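These notes concern the structure reproduced below.
For this view, one protein chain was removed and the others were kept in their places.
First chain written, first letter: the chains are A, B and C, and each begins at residue 1.
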Amino acid sequence: MAKIGIGVIGLGRMGRVYANFVAGQLEDAELVAVSDPQPSVLAQYSVTTAEDYTVLLADPHVDAVIVTTPTHTHREIVIAAAQAGKAIFCEKPTALTLRETDEMIAAVNSAGVLLQIGFMRRFDRAYSEAKRQIDAGVIGTPVMIRSIGRDPYRTSLEYADPSVSGGLIVDMGIHDFDVVRWLTGDEIQRVYAETAALVYPELTTVGDVDNAQITLKFESGGLGNIEVSRTAKYGYDIRGEVVGTEGALQIGYLQETAVLTLTKAGVRHDVVPHFPERFGPAYTAQIAAFVTCVRDGKPPAVTAQDARAALQAAIAATRSQHTGQVVAVADVAD
Amino acid sequence: MAKIGIGVIGLGRMGRVYANFVAGQLEDAELVAVSDPQPSVLAQYSVTTAEDYTVLLADPHVDAVIVTTPTHTHREIVIAAAQAGKAIFCEKPTALTLRETDEMIAAVNSAGVLLQIGFMRRFDRAYSEAKRQIDAGVIGTPVMIRSIGRDPYRTSLEYADPSVSGGLIVDMGIHDFDVVRWLTGDEIQRVYAETAALVYPELTTVGDVDNAQITLKFESGGLGNIEVSRTAKYGYDIRGEVVGTEGALQIGYLQETAVLTLTKAGVRHDVVPHFPERFGPAYTAQIAAFVTCVRDGKPPAVTAQDARAALQAAIAATRSQHTGQVVAVADVAD
Amino acid sequence: MAKIGIGVIGLGRMGRVYANFVAGQLEDAELVAVSDPQPSVLAQYSVTTAEDYTVLLADPHVDAVIVTTPTHTHREIVIAAAQAGKAIFCEKPTALTLRETDEMIAAVNSAGVLLQIGFMRRFDRAYSEAKRQIDAGVIGTPVMIRSIGRDPYRTSLEYADPSVSGGLIVDMGIHDFDVVRWLTGDEIQRVYAETAALVYPELTTVGDVDNAQITLKFESGGLGNIEVSRTAKYGYDIRGEVVGTEGALQIGYLQETAVLTLTKAGVRHDVVPHFPERFGPAYTAQIAAFVTCVRDGKPPAVTAQDARAALQAAIAATRSQHTGQVVAVADVAD
Partner (left out) sequence: MAKIGIGVIGLGRMGRVYANFVAGQLEDAELVAVSDPQPSVLAQYSVTTAEDYTVLLADPHVDAVIVTTPTHTHREIVIAAAQAGKAIFCEKPTALTLRETDEMIAAVNSAGVLLQIGFMRRFDRAYSEAKRQIDAGVIGTPVMIRSIGRDPYRTSLEYADPSVSGGLIVDMGIHDFDVVRWLTGDEIQRVYAETAALVYPELTTVGDVDNAQITLKFESGGLGNIEVSRTAKYGYDIRGEVVGTEGALQIGYLQETAVLTLTKAGVRHDVVPHFPERFGPAYTAQIAAFVTCVRDGKPPAVTAQDARAALQAAIAATRSQHTGQVVAVADVAD
């Protein structure tokens, strides 16, 4: 069987990771084309290159595309890729609005192509084992969930600008909103968010914050809490906890290297520094899963509807942030 | 120097623990009298006994009293003890209303006696070490705090009745409200609570719930989250986390016995079963500290104002529970 | 029923701990007499006191004695106590030779009194839970055991002198020899020891060392390893591990206070400082068990034969240390 031809659109950090992974480690796929506006970046690749992504989309050797461009370009590229009949992997978030997301979904549905969104936590060994145990009934029915996402440093002010990133809750928290929906199998009914710029007050100059505490009420009645933070000076700290009617699960870890140092100062170990160390295998596992779905004609593990639902809840929490009110998720329409 | 004569009023579980501790392990104090309405309980003690606590209060050998009666009786007993000139240790909560608490404080102030409230977590080694590190600046300025309190089973419906216990948030959560104030040195400005009876729906018949997720905003701008639950089937789980501008602290533990069992089923260890195992030393340490304050004429580590502030925040969260609104703590007046 | 009258002989550190425990926390026993050569120490006690222990032994109110004098005095005191008809708790080791131990055992047997030896690890919650699991078959049949005992600092040279303490292996390692016999239910057949003074070379001036690695072969064929060290600069580190045909147990812990400190320097926690913190409850639990055995006329959990067997193995290892040869335990006769 012929290998699936993959084109990567956008050769930033993650785009390069995915391109290398497809080129070197996937049996069922091959990297056939890459696209990026910067010629110097393209020069490093021996496959077909194009500054204009539409050239890549016109390439008949490209069966599927990986879209890792800035969020505001997702809508245009995904719609064009769908119209070109390509299977699509698109980084999270789909877009900053439901309206754009819906346009992307409509184009994909109309073209009958596959669209998978980059919620890589679902492919992390710890999170997927937790999901397996929940589905197996190990903790009974989930009734309370918490998801914590802490970054070790703030982003640039340019990126923090909510018109670019969607703001802290959409940009970082969308992973947590996806995780809580996925692990509980439940939908978020309403949210309340408290936020503040506690360590980096300069974030307020662009309208962003560095910490958020979000309370969740699920449709089934269950409760939840999401914390998003850019102020974990000690490292990258991603954790989840699910309490069920018969037990609980704790997901995640802090220690990067399996060495304990014991001195008069006590016992010490290091901390996961950032996301490439923590989720490196998950990032590539989601691409492998995408290729498998394309190969087998199966629906993706993370659908555009999942992405839409997580975005809707994240926008609801962002509205709560700004209004000080509890916000029903269903009230967010665009 | 003569030992401080201690009278214990109320010989339920904690009253008996305190009486035994005073009788056997305190150098500076001696148990001189106990009081309880049940003659059969009194029969086990070789000190002066009284079914009527006012008899105990009239005993000149009693320098200080430990009040461990049901919450609704605290006001009357504490006021009488103050008027009798006794130093007072009173279990949490002071009362179910600010009004009653204020009457107790007024009586104590008027009599010039000492009143310490039973927030034993402050005397736990882990919590007090965390406080020490925060005060030493190890994590910079606290900006985010979370406090989790999970019980392994629900109380009786009679006790769960909010007119008796104050409801889940006041009954259990008051410890968490005290801890977050104490560790941050900050006051809670407003709260939002989501609650539900998720495992024990019968609690709704008396107006109570079994889970609460509470979002906090502090006066300095900091954020917080309190979780209170009666549905931790796996054990007694009390934890705290404080994130500061330069680091974070995690407080608490799950493992009761220092044995790991490694079999084909994986690695297993046990869990702290309930509060006597977790906080036994803290319960008695607070009594020792109380005796020291009485002996040295020093103010207690946990004041009536602390108890009032924790109660006010817990009542605010309970109102949020019932109204679905964000509640400013200062708006709670009685 | 009358309380058991306890006399404590030797008011050093452990003697005072035991005396206070008996005086304040035991229902079935009361402290009736203490003995110590130093009048200033006796002055702190309100019970009958005697500089000469034979006076205490002549006291008819003393039903049982706790012997916490220096090791070289154990033989004389235990024999006298047996002849006086007292039940006896004696700190480990019984003596520095099998000959003396046998004389003590003979006296005790002849008098028909109870003799319990102070191997407190058997009363530690972790070790006793491990024993329970082994007996319950959780790990199948034990085939390999290791016991590690590390002290945070060296003893005085006066005490290190093997003619006083027995040397590192007898002084410290006797706990480990008792633990491995007890947990496996097996007898040690032969031992090989490598030792060195690696951090405190001054120990060699009195004939002692600061580290020992001892290989064990059990009569059933099982294997073992004992490490004894005085050079754990980071704290007090007592651990055990038992591998069975179906699994394994790890016993012990390092962390003293349940606080993790997370900063840019990594994650840090403290370490158990020394034996009072680690085994405080076990020390007193063994006294409570002793009192129960005296009360009920039952044999003690740790017999003189246990103490003899541990001593014999420790002496065998000490001979291996000095000869460089493998030593059969049965070849140690005195």
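The rule is simple: a contact is a pair of C-beta atoms (placed from the backbone, for glycine too) under 8 Å apart; a residue touches a chain by one contact, two chains touch by 3 or more.
The structure displayed is predicted, hence computed values, not measured ones.
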Completion exercise
Out of B:T54, B:S220 or B:T263, only one touches the absent chain, namely B:T263
Handout entry: Options A:Q83, A:T97 or A:Q133, residue touching the unrepresented chain
Key = A:Q133
Exercise for the section: Among A:V8, A:V108, A:M144 or A:L249, choose the residue that contacts the chain missing from this document, as touch is defined above. Expected result: A:L249
Fill in the blank from the handout: Considering the complete complex, of C:V17, C:L42, C:A196 or C:A288, the missing chain is touched by C:A196
Practice task
Spell out, residue by residue, where the missing chain touches chain B.
Solution key: 232-235, 254-255, 262-271
Handout entry: For chain C, residues in touch with the removed chain
Key = 140, 143-144, 146, 150, 192-196, 198-199, 211-217, 221-225, 227, 229, 231-234, 243, 245-248, 324-326
Fill in the blank from the handout: Omitted-chain footprint on chain A covers residues 23-25, 125-126, 129-130, 133, 138-139, 246-253, 257-264, 270
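Please note the rule applied: only the chains that are shown with their structure count from here on.
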Exercise for the section: Report the chain closest to the protein's overall CA mean, measuring from each chain's own CA mean. Expected result: B
Problem - Whole-Å gap separating chain B and chain C, where each centre is the average of the chain's CA atoms - result: 39
Fill in the blank from the handout: Chain-centre distance (mean CA atoms) for chain A and chain C, in whole Å, is 57
Exercise for the section: Could you list which residues of chain B touch at least two other chains? Expected result: 246-248
